[in-house]
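This report refers to the structure that appears directly beneath it.
All protein chains of the complex are present and in place, except for one that has been dropped.
Going in written order, the chains are labelled A and B, and every chain counts its residues from 1.
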Amino acid sequence: MRYLPLTDTDRSDMLEKVGAADIDALFSDVPEEARLSGPIEGLPMHASEMAVEKHMRRLSKKNLAASDAAFFLGAGAYKHHIPASVDHIIQRGEFLTAYTPYQPEIAQGTLQMLFEFQTQVARLYGCAVANASMYDGSTACWEAVAMAGRVARGKKRKVVLSGALHPHYAEVVRTMAKFTEDEIAGAPPSLAAKPDDDGLIARIDENTSCVVVQYPDILGRLPDLARIAEAAHEKGALLIAVNTEPVALGAIKSPGELGADIVVGEGQAIGVGLQFGGPYLGLFAVRDEKHVRMMPGRLCGETADAEGKRGFVLTLSTREQHIRREKATSNICTNSGLCALAFSVHMTLLGEKGLRRMAMENHRLACLAADRLAKVPGVRLLNDSFFNEFTIRLGMDARKIVRALADKGVLAGVSLGRLFPDNPELADGLLVAVTETTSEEDIETLASALEGELA
Amino acid sequence: MARYFTDEHEWIDVDGDTATIGITDYAQGQLGDIVFVELPGSGTALSKGGDAAVVESVKAASDVYAPIDGEVTEANEALEDDPALVNTAPESDGWFFRMTVGDKSQLDGLMDEAAYKSFCDGL
Partner (left out) sequence: MNAPNASGWKPGTPVEGHNAMSGPDTATGNRALMLEEPLIFEIGHAETTGVDLPEPQGGANRLGGFDRAETIGLPGLSEPETVRHYTRLSRQNYAIDLGLFPLGSCTMKHNPRLNEKVARMPGFADVHPLQPVDTVRGALEVINELAHWLIDLTGMHGVAMSPKAGAHGELCGILCIRAALEARGDAREVILVPESAHGTNPATAAFAGYKVEDIPATPAGRVDLEALKARLGPDVAGVMITNPNTCGLFEPDMKAISDAVHEAGGFVYCDGANFNAIVGKVRPGDLGVDAMHINLHKTFSTPHGGGGPGSGPVVLSEALAPYGPLPFTARDGDGVVHLVEEENAAEFDHTKAFGRMTAFHGQMGMFTRALAYMLSHGADGLKQVAEDAVLNANYVLRSLEDVLEAPFGHSGPCMHEALFSDKGFAEGLSTLDLAKALIDEGYHPMTMYFPLVVHGAMLVEPTETESKAALDQFIMALRSVAERAKSGDESLKTAPHYAPRRRLDETQAARKPILAWNDPDMA
């Protein structure tokens, strides 16, 4: 077995040293009846590297890769070009095969990277402090809701969710809230040109701990966060802004700047590939430093070593499970360190100039696509405002169209029927995402395919 | 003014109807460098034995319990900027909070300085 260095001679020498007659003597604490005598039945025996690679390649070939199609999917996961150097750097063994940096003297590489990452995220979000990552956007969203409960010291139990929050994020929040005492006040999304900010504001009351708003929202529209923030603060509630497309923040105002108290989101779009949904990168930041000790997750901070040299450590760990146990702010332990590295490397390559250019290119192509698709007979553009993703209405069940176009090698977008199976009135909606990887030819391919299908 | 001690290593100075609470020199020695103290806000109602404050070192967080029933009247704001006061002056400037004395009889079960000293010697 190529991954096991011990030879049979080593094994017998070592058994002799430990005073065991055979290997089973070391498993003597396992009750006889629970010990398996041979390899588990029904599973294959070991295989060569070549054989495993062949098997996995066969499975891989059964999938249609995004780059091999005209591709328009978004809804919380976006296809962007990732520079080759990002993958090179995250495969360096010193990053890839390191542990959580609990021994700072020999983990400054990971720690300095995390400090840089936290700063990049905080600035992107318009916040004071960001943590060292969460699992993904949806779990970060729930953690923000839980944190708002702690800030309210359990005295406010109502969580107001925007109807235009990603339905899977809302479902994660509802799932977790079932086991706490929070009341989750959701609403179905409305297929309108503008988000229903008034309706949302009307649902905030004195018992509301937080309001959760996606920006841009699940239909691609831009809610007026500043107005919602003001309304929330008036009732003593926190505004949690959720962003699933960080590239957008190179073009639109940051949630922190607009008054959001906690900003969370999915960082996958920068540096992390689609990977069928994971691993992704949860981003979590607070606008005001005073909330830092209520935050979940790891935090990296600057300090100095015994010789006075600058260095970095994981800090404020008394919030965390390994010290606070049942009183911890979260049970999170392992997070998304390597995805945070990928994000940070990509963001460093982009810089302010690159991020803004990338954002504007996304927006330009999205505008082009929206205008082109709106010309297809039977298609109506829903959005007044959008960044790189918008909703079109097809006048018939979009799920069927999506499947029919997939058979022709066009991945047309995400149907609202897939996202909101319980809301049949949304079924003719199709969410279309456009990024810098989309060519004008792809847009034409989608438009003509839709023309064919809707004719 | 009388000073009492609890077996959770807190001291209580009682002055009329007001008590001042902190942790003892022995306790700060056990905890090491204090980095943060979370204090109850004024008006918080405390009941004997319930959580009142949290004191944190780099690697540990310890709850401080209310020694008696009462309502918090003042928290020591100086600890916000300088938690090290708990290390340097635990039984004076490093006090945690002041509270009303709800039920004076609850003081009867507490230790005086001599009793607390021998309690620590036995640990």
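Going forward, a contact is a pair of C-beta atoms (placed from the backbone, for glycine too) under 8 Å apart; a residue touches a chain by one contact, two chains touch by 3 or more.
All values derive from a computational prediction rather than experimental measurement.
**Q** Out of A:Leu96, A:Ala202 or A:Met396, which is the one that touches the chain we can't see?
**A** Per the contact definition at the top, the residue touching the missing chain is A:Leu96.
**Q** Looking beyond the chains shown, say which of A:Ser133, A:Ser162, A:Thr391 or A:Thr445 touches the absent one.
**A** A:Ser133
**Q** Which of these touches the unseen chain: A:Gly163, A:Gly259, A:Gly337 or A:Gly429?
**A** In the full complex, the listed residue that touches the missing chain is A:Gly337.
**Q** For chain B, which positions touch the chain that isn't shown here?
**A** Counting only chain B, the missing chain is touched by 33, 35-36, 56, 58, 83-84.
Quick note on the criterion: only the chains that are shown with their structure count from here on.
**Q** Taking the complex as given, what residues does chain B use to touch chain A?
**A** The touching residues are 35-36, 38, 56-61.
**Q** Within their complex, state which residues of chain A touch chain B.
**A** 293, 317-318, 323-324, 327
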